[in-house]
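Note that this complex is displayed minus one protein chain, with the remaining chains in position.
In order of appearance the chains are A, B and C, and numbering begins at 1 in each one.
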Amino acid sequence: MFFASDNAGPVHPEVLRALSAANDGYAKGYGAEVIMDRVRAKVREVFEAPEAAVYLVATGTAANSLLLATMTKPWETVFCAPMSHINEDECNAPEFFTGGAKLTLVPATNAKVTPDALRRAVLAEESRGVHGPQRGPVSVTQATEKGTVYSLVELHALAAVTQDYGLKVHMDGARFTNALVRLGCSPAEMTWKAGVDAVSFGGTKNGLMGVEAAVIFDPALAWEFELRRKRGAHLFSKHRYLSAQMDAYLTDGLWLDMAKSANAASDRVVAGLRAAGAEIVWEPEANLVFARLPRRVHQRLMAAGAVYYLWDGEVDAGDPDEMLMGRFVCDWSMSDAAIDAFLAVLAQV
Amino acid sequence: MFFASDNAGPVHPEVLRALSAANDGYAKGYGAEVIMDRVRAKVREVFEAPEAAVYLVATGTAANSLLLATMTKPWETVFCAPMSHINEDECNAPEFFTGGAKLTLVPATNAKVTPDALRRAVLAEESRGVHGPQRGPVSVTQATEKGTVYSLVELHALAAVTQDYGLKVHMDGARFTNALVRLGCSPAEMTWKAGVDAVSFGGTKNGLMGVEAAVIFDPALAWEFELRRKRGAHLFSKHRYLSAQMDAYLTDGLWLDMAKSANAASDRVVAGLRAAGAEIVWEPEANLVFARLPRRVHQRLMAAGAVYYLWDGEVDAGDPDEMLMGRFVCDWSMSDAAIDAFLAVLAQV
Amino acid sequence: MFFASDNAGPVHPEVLRALSAANDGYAKGYGAEVIMDRVRAKVREVFEAPEAAVYLVATGTAANSLLLATMTKPWETVFCAPMSHINEDECNAPEFFTGGAKLTLVPATNAKVTPDALRRAVLAEESRGVHGPQRGPVSVTQATEKGTVYSLVELHALAAVTQDYGLKVHMDGARFTNALVRLGCSPAEMTWKAGVDAVSFGGTKNGLMGVEAAVIFDPALAWEFELRRKRGAHLFSKHRYLSAQMDAYLTDGLWLDMAKSANAASDRVVAGLRAAGAEIVWEPEANLVFARLPRRVHQRLMAAGAVYYLWDGEVDAGDPDEMLMGRFVCDWSMSDAAIDAFLAVLAQV
Partner (left out) sequence: MFFASDNAGPVHPEVLRALSAANDGYAKGYGAEVIMDRVRAKVREVFEAPEAAVYLVATGTAANSLLLATMTKPWETVFCAPMSHINEDECNAPEFFTGGAKLTLVPATNAKVTPDALRRAVLAEESRGVHGPQRGPVSVTQATEKGTVYSLVELHALAAVTQDYGLKVHMDGARFTNALVRLGCSPAEMTWKAGVDAVSFGGTKNGLMGVEAAVIFDPALAWEFELRRKRGAHLFSKHRYLSAQMDAYLTDGLWLDMAKSANAASDRVVAGLRAAGAEIVWEPEANLVFARLPRRVHQRLMAAGAVYYLWDGEVDAGDPDEMLMGRFVCDWSMSDAAIDAFLAVLAQV
């Protein structure tokens, strides 16, 4: 009954097998190894982007920060939702890697930036010449940190705004695949066909040890990204152990299967929460859900062994009927038995 | 006959086994996992430093840059040898992570900073008030990038200078263990007992996939390091896969055994090179050697399958008798057979 | 009828005289000149702060950014109002000088940060360990960019919050004296006695050519500020021409007289606007006022020669009855005749 985070789960056995297979004598490093050639080709094929620049790093914050730094001048501002990972959970890494750019927080609806709010935020940065920050890229998270998913229509509506002002679009895809399989569209449709210029294509939350691909659809930015990666200390010498993970990920649909498992598990949790009368805070469309339950219910769940975070209070002390928001995340490895057990406790309360 | 780099070799099978063992269900991340508690205790025991702050990152540049940033103000300068990795091979990562500090290059003898040269360099930065850069830490590499090793006497002599001026000392220990087993001393003797304040304790070049421990003997700097690590995007969510590697490394002396193997292999190569009349450029004391041989000898070696880098010329074109410097590196996995083959070719020329 | 900005006016003749007087042969520079000794003593006396560190720079952005950089770590966030100059009008200078810190925008009432909003913002940054930005200082502007003034009671109420969380307080005092003479209190009461740790004590908007004093009440931060000033290229070699201006400013109450003149002029403008039925947007308490008038009134005023900025529309095109917000600023040199003329036009419309 572990619902605390999708980066607390194990890696898929195929990934371990790939690492063992890669551990074969000497190999070039720094991304020049043969496996990386294969990975690059696979990513380009997956994204239907034969020219895309493809790089691997080990953390989502690295992928986001390096991409944003490559897309943003230090005197610009990045438009993003207040709850975006780049704003809340990276300890100012984007500010660090960009050399001191700003983040402009765009009010979000259902945790998603809306075209109207974006346009207002962009217009508000227009009129002060050198005095104000200059307009930089827009960063969207797909799926969002609150478990919602931008539809293709929504992405296109945002693109209409960014194109009006010539702004680039970055997609934080830490849970890219969870969104993708929910939408049932292609990676190309969810990215460059919808105006996205660069994407952090996450693997860590979806069954890898620690690998994210930075995919840049305009290869003109590739060399700068490479220099920023090296200078940010994110270029691995024994790079084959990154590429082997991504290679396994993209083999035989493993990435899709894991995301589908996580989403399906989450759907069961959501159904159980709804049945128990929980208040669902954001529309759950990926592999995580935020739900409000009375403290006494949280106490029962946790006493029974459920592990998850409360967002706005302590489980122990306070009014038993006070509603507290919990976050429930399912990773690829979530077992039916664990969900069954969780739902059983829920059903009792 | 692969002598190109000690970060092109495989990881030790015990490390793979440790990764598999660690891949067991859910675990806390970000260094809060149980394995990291064990690693922390082991590193402290190894260094006889029960208070030391111990952190893991995945690249040597990250360990160096984050430690230097924690020890250096942006208006200070780091004293180091011209051939130090932080100067030549990190694409300005130290300047990036420190927020724009400078590196002052101290002329080196046998690739090592000498006390006299250090004192002169320190004195040269003393007399301009706010105008010049301020004196920051000294960074030494042990073993050096040229394969030499500071003796304990040499380290103490440097410490005498740094203590005169109140300067901290950073040790880039990408090949820490190769130096350690050569000196036959303890890690404490080679670090804090010799005036070293923080060390990048490398594992990647010595049989791990990509793990370096940043060890800080003054725990007052720990929290700043943690924030810098996170902000530099070097904090791993699935951190257990770093700690599992380091755990295996420090179990049953694996780290020492691998370094001894690499050094012994290198010793055989050195002996063969000397016997073949090569000019040894820097005194080979770790697991790498720089040797000058005529171009035609390099051509023969490479034609026979030897892989290594030439430092100052092209193998193909030019006077066959021109002396060119090659770098020959042995990693832990270097086989006797490969060395035998290499020495056989050498002996023929 | 020039109401566009208080940094578009002339400098006071006494300031020019002081520059001429200072132009006497050779003098030490970089703040070591005799005049700076006098200035330092005067500022300390004015602030009743005999230990305060006092430095001069030439722009308000420099004073703000250098002080904030001295008070803020790169991984921290500065709490400030959305309309603060540091957020809107410095092209990310605070982000630059701090090395990539963040600004957290605290919703403002009457352009002022309130204790409740501040506490909420501070609490929202508390719970994510190394993941989120860390709490940094609070920056308040006195008088605010919208012409309002924090009362001493309001400043003390903010201090109660900052003390609860151990946060430092920076005051952007670009219009410090305008606020001071309005409140009728002492500089000490408006700063360190109300919990302010450092203040940008502005002169440029109040009759100087370009001088702001950075006043730091904790002298332990002095040396770092000096290094940051030099490194930011804000240390003047011929520093006497800065100190001479500040010396004249603080002689015979010139600074107070100029601020009183500006405020009195502004009061007359406000009265005229009110009489003309204008909607006053923020309570005008310093030397600037934001007022909404129909477009046709703006057209008449500008046609008559009034110069000022519209905040939310164009004067030329649009519905004549649409209400547009103008900003009217009076500097120390505003003549009665100019105001008479302005009020006469206003009275006609």
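Just so we're on the same page, a residue touches a chain if its C-beta (ideal position, glycine included) is under 8 Å from a C-beta of that chain, and two chains touch if they have at least 3 such contacts.
This is a predicted model, so every value here is computed, not measured.
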Residue of C:A27, C:A124, C:A157 or C:A276 in touch with the missing chain, whole complex considered: C:A27
Listed residues B:F96, B:F176 or B:W192, member touching the removed chain: B:F96
Touching residue (missing chain; options B:W75, B:F225 or B:F290): B:W75
Contact with the hidden chain (one of C:A8, C:L123, C:L152 or C:A347): C:A8
Interface residues of chain B (partner: the chain not displayed): 74-77, 88-92, 95-96, 98-103, 105, 128, 130-134
Touch list for chain C against the chain that is not drawn: 2, 4-5, 7-11, 13, 16, 19-20, 23-29, 57-62, 65-66, 90-93, 96-97, 204-205, 209-210, 227, 230-238, 241, 307, 333
Missing-partner contacts on chain A, residue numbers: 30, 73-75, 99, 130-131, 134, 224, 226-231, 235
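Rule of thumb we're sticking to: only the chains that are shown with their structure count from here on.
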Interface composition of copies chain A and chain C: same or different, split at half: same
Between chain B and chain A, distance of the C-alpha-averaged centres to the nearest whole Å: 34
Centre-to-centre distance between chain C and chain B (centres being mean Cα positions), rounded to whole Å: 51
Contacts with 2+ other chains: residues of chain C: 74-75, 99-100, 130-131, 134
